[in-house]
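Heads up, the thing below is written out as structure tokens.
Note that this complex is displayed minus one protein chain, with the remaining chains in position.
Take a look at subunit A:
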Amino acid sequence: MSGATGLVVSGLTIGINGERLLDGVDVAVAEGQRVGLVGGSGSGKSLTLRAVLGLLPSHAALGGSIRWDGVELLGAPERVLARVRGGEIGIVLQDPATALDPLRRVGAQITEGARRHHRVGRAGARALAVRLAEEVGLPSPADAVDRYPHELSGGQRQRVQIAAALSAEPRLLLADEPTTALDTVVQSQVLELLARLGRTRGLSTLFVTHDLAVLRRAADSASVLDAGRVVEHGPVERLLTSPVSATARALRDAARLTSWDGGRP
């Protein structure tokens, strides 16, 4: 309730231009939890994440409630949202090719959140950038922070995004299909990195994906989204072994086709 820590989204509805895109979505991520949000393309996964940070277009009509540590974020003043954004909840976007500013050095982008939230100076920012670059496993971190994004590979850029999302030390990480644009080997490395960061930093995660094989490594429980509604919720293993909803079954079957470990439960 109002004293609860973590994220509690309840009955979230989103309408844009008279079209109801999200219809009563419930998702909760308590301290230290790893929760998944799965669903097909266009089911409303990204909209849900953007709504949490108050980053939907201004003409979007919102209903329901989004509570962070008991504080209502829906309709909260910009001042409250600015504190939460980056400082308490970080986000990693789907496409590493577009999520970084092509004209800004990697180091400056990594520490944007830290400079905004923790008054880190110029010299401190550089040291922090190198430290974070090292933590997320960028090769030659002291060199990498002086590069521009086009000089890095897709997987490296995704590591930069993760470092940037962590720089202001948030407690919750929203991950919007962070591995979808990567090849399977790199995908596996990034999942490993996120799992390690979750452990070492005590980070909760809300992990969005359409791939149950990926979900299995990134979350313990998950909600299944279909056309803006949650159709099923439960532990990931159960979603894999005995999905109830047609959507979850379809996602499971698709995962069996693409995952190398086949139908291993």
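The rule is short, and it goes like this: a residue touches a chain if its C-beta (ideal position, glycine included) is under 8 Å from a C-beta of that chain, and two chains touch if they have at least 3 such contacts; residues count from 1.
In this section, contacts and distances are computed from a predicted model.
Entry comment: the absent subunit's protein name, as recorded by UniProt, is "ABC transporter permease", drawn from "Uroporphyrinogen decarboxylase (URO-D) domain-containing protein", "Molybdopterin dehydrogenase", "Electron transfer flavoprotein subunit beta" or "ABC transporter permease". For the options A:9, A:47, A:93 or A:255, the residue in contact with the chain missing from this view is A:93.
Checked against the full complex, the candidates A:193, A:208, A:224 or A:248 give a single residue touching the omitted chain, namely A:193. Set against the missing chain, the residues A:151, A:183 or A:237 yield one that touches it, A:151. Contacts to the hidden chain, counted on subunit A, fall at residues 50, 53, 55, 58-59, 82-87, 90-91, 93, 95, 98-105, 108-109, 112-113, 116-117, 137, 139-140, 143-144, 146-148, 150-152, 155, 161, 164-165, 167-168, 186, 189, 192-193, 196, 199-200.
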